[in-house]
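For this depiction, one protein chain was excluded, whereas all remaining protein chains were kept in their positions.
Residue numbering begins at 1 within each chain, and the chains themselves are lettered A and B in the order written.
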Amino acid sequence: MSLATEIKFTLNGRPVAVRVPVTMKTLTMLRDLLGLTGTKYACGEGECGACTVKVDGKTLNSCLMHAVDCDGREVVTIEGLKTPEGMNPMQRAFVDHGAVQCGFCMPGMIMQADYLVGENPNLTREDAQRGLEGNLCRCTGYTKVLDAVGSVVEQKCCGRC
Amino acid sequence: MEQKVATPIEKKTLIGSRVKKPDAADKATGKTRYINDMVLPQMLIGKVLFAGRPHAKIVSIDVSAAERLPGVHAVLTGKDAAGLKFGFVRDNVPLKEKVLCEHDEIAAVAADTEEIALKALELIKVEYEDLPAVFSPEAGREASAPQLRENFPDNKSLRFEFKHGDLATAEAASDFIADNIFRPHHVTHCCMGTSCAIADFDNNGKLTIWTQTQYPYNYKMDLAPALGIAPGDIRVIQPPVGGAFGSKLDVYPYEPIAALLARKTGRPVKVIYSREEEFKASPTRQAAIIHMRTGCTRDGTLTFRSADVLLDNGAYTSWGPTIPVIMMRTTSGHYRVPVVDFQAQAIYTNNPYAGSFRGYGNVQTTFATAQQMDILADQVDIDPLAFHLKNAQKSGEVTPQKSFLRECVLAECLETAARASDYSRKRAAYAAERGKPGRYKKGIGLASSIHNAGGAKIHKSDGIGTILKVDDYARVTVITGASEIGQGIDAVINLIVAEELGVPLEHITIINNDSDIAPWDVGVHASRTTFIAGNGTRRAARKAKAQILKAAEKMLGEPAAALELRGGSVVRDQCGTPLIKLDRLLRQMHFQAEPELVMVTDYYEPNSQPEGADHVSDHSAAYSHAVHIAEITVDTLTGEIKVDKITSAQDVGRVINRMGLEAQTEGGIAIGLGYALSENMQLEGGMLKNPCFRDYKLITAPEMPELEMHFIESHCAEGPYGAKGVSELPTIVIAPAIANALFNATGVRIFNPPLSPEKVARAIHETRQGGN
Partner (left out) sequence: MQDIKTYLSPRGIDEAVRAMAAGDVTVFCGGTDLSPQVESGARQYTATLMNIRRVEGMSGIAEAGNLVRIGALTTVTEIRRDPLVARVASILAEAAEHFASDQIRNAASLGGNICNASPAGDMINPLLVLDAEVELARWQDGAVATRRVAMADFFLAPRQTAKRDGELLTAVFFARPATNFVACFRKSGPRPALEISTVSVGIGGRLDNGVFRDVRVAMGSVAPTPLRARHVEAALEGKRLDADGILAAVAAAKTDAKPIDDVRASAWYREHLVQVFTEEVLNHVLGN
């Protein structure tokens, strides 16, 4: 119905080529065309962060981003955070600290938390609170999320000193 | 049998430890397939046409263009659902022939894609004739109000009453009476995963419905009349859900709509809401007008409490207007109240309608009772802590409604929270600062509440079925009626099984999402699941253990009473010496001359009494209290309240899974904070003006205060290992604690939540104008 165009980009480290309607959002492309359902729809307006993905190293709301805008870029989703050894440290920390309840917001929350720690290895709890303000969670009250983020910061610090 | 010298296995308990949710890793990696993510072969997408007006006659509806659109497989309207009445008082149908509220479902389409379905909705032509409408229960009571429902004169829906003692005498004996009108507002659950159902009929007319329900068994009974089929012909499958919080404790129209579309097309149909639809078409927390009066004598002894409650029923009757069942328990049981007079009347309006929501009725009532405790303490002129302590019940007391407070540690909760936060000193100091100049004011507020903590026998039964098997590899499968909606019963069940059977947590599998497999349970509500399912699991595990140890006795020649299961082995209880690996024993049991498998069943029914028409019964197997102390800073110019710290002390009976308990408490507090400070469904003429997260404000990470949580262990005789239910109290107590803190800081009291910046600023501004 809508005009479509082919785009090529890197998705979780692998090249992909896909034909997308020009009005389609990245979230829909990921979920409906590429089968990556880890990225969630929860508001469609950039208000909740459940659809957070990393594009060229920066997190954004995939529900707002046109899929065509992925062309030539590097996209990482929650599925791409996993390493060959298993969960990445942020995912592991969320599990260990009991930050996951219904878990629906967690892919987005973890993407953003991982990004924050990557940007600022000395992230304070207050920085993390600010950095996660675009990620809504109805279950946890964020407390265990912040504990988890704090533990990853601590690990990183210890690794360096 | 060969004997090796084996290292003894020490006795270690898991009770009170920190156990991870077994589904957390899949959720954290995006692997979990939620219902929202599910796609079935041949599946169609269903979309619903909402009325978008509060009250109207449907003059005509023309779906012919929609039906002709390529890719559309079915279009249904009210005619197709005529007579399919469902709901608490059978006042709802899946698709309407008359409009009674904004989100009334007028038509539904099943199409190949969502895009086509949406286009088809646009092609449906409806001609409405708008009718005079009712937007508040007060207006609905007026003689001049239009009657909204044929069988409900004066727009009266449900009514509840409870009276105990002589009110006039008690009033006369009171030196002080607090008399206020509280107006708890409309809020909604905001589950991050929007509402979704997938329905599919087989050729024998049996329905399979994948849905987010948190009460799969009674759900069948409630869904059946909406489809005109037998409850037994419904199979309910519960894939992982993005939250529920009470919103999925009833059947809502999108579920039968999915099923009606599936029946019509012969294909699976998925209905899923957008966020805007979720805001508009989901149940709300019950809005109410509570006229409460509480009296006490000069020495601070409570004399009576009365509540005259008017409920905004909305257009249909779901669980919302039944909240008086709990409201009256709080009115009569929150502190020792000798005389009680409670009445509640629900009035039909053209507003959205309420379901159940974490804290069910008690959030609203405690907002009133806990503020009146603060108001009365000031009237008597004693420290609220002393006032609370004076009226706090003790273990063994019985409330006027016959709630038996077998283990009651209210006083300990009060003292713990007050001590930890330095409450009395700070309250006096902040009150002294109140009149002095300065933009930012600090305040501290204390609130407590009582809630059922051992289920609530609102049905004939409050029980649960459990099936437990241990296979040849010593892997345990628990097949239970207990639903998992994110709250963490999975971790609790794992912990209990591991505790009883001495197997590793990773060796336990829970099957609890298919009504054709798992046995009956009432559902996840009333803070009951750890209590009820915990007991059920423990009993089943103990039966399995008895069977295993009996077999061990036979094989090892040692008395079963002297044996234990620990670390995956049968051990001597006294010294811990392992005698045989559990899996080996199980295989021997299986392959012996008289073979046996370990598979046990249990049905647990708590020793509570059904809620009767007179509302006098011990309806829960346990009751519990929580105290919250809120410390806040108020910007008296902008009206912004910053919550600096919450100190909580809650009777949890016994800590089972500490991590899960903390998580439930933290999350409950966050929902309570949103209710207190920012969440508000802005309804104008029955229409929701803020159906988005931009304008409906959930609490965000930066707004979370510091939390100091104290878990008081009262060791409940009936609860599993002494535990009580915990989930709702944290949500219940927070708003009045903040309201009391606001008064302490500013001298301003707000009776209609949320305590939004504008409301606070205006109240302070008006007080100052008045003062000048």
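Methods note: contacts are C-beta pairs under 8 Å (C-beta built on N, C-alpha and C of every residue); 3 or more make two chains touch, one makes a residue touch a chain.
Just so we're clear, the structure is a prediction, and the values are computed from it rather than from any experiment.
Considering the whole complex, the hidden chain is in touch with A, B. Summary of contacts with the chain left out: across B:Asp23, B:Asp521 or B:Glu703, the touching residue is B:Glu703.
Within the full complex, the residue among B:Thr113, B:Thr297, B:Gln574 or B:Thr638 touching the omitted chain is B:Thr638. For the chain missing from the display, the contacting residue among B:Thr77, B:Thr317, B:Ser421 or B:Ser678 is B:Ser678, taking the whole complex into account. Listed residues A:Cys63, A:Val95 or A:Leu123: the one in touch with the omitted chain is A:Cys63.
Mapped onto subunit A, the interface with the missing chain covers residues 1-3, 5, 22-23, 25, 44-47, 49, 52, 58-61, 63-66, 68-69, 71, 112, 115-116, 130-135.
Looking at subunit B, the residues touching the absent chain are 276, 637-638, 640-642, 677-678, 682, 689-690, 694-695, 697, 700, 702-703, 757-758, 761-762, 765.
Just so it is clear, only the chains that are shown with their structure count from here on.
Centroid to centroid, with C-alpha atoms defining each point, subunit A and subunit B lie 29 Å apart.
For subunit A in complex with subunit B, the touching residues are 1, 31, 36-45, 47-48, 50, 77-79, 81-82, 87, 91-92, 94-98, 100-107, 110, 126, 128-130, 132-133, 135-146.
Considering their complex, residues 18, 20-21, 23-25, 27-34, 36-37, 115, 189-194, 240-245, 274-275, 485-488, 659-660, 662-663, 666-671, 692-694, 698-702, 704, 707 of subunit B touch subunit A.
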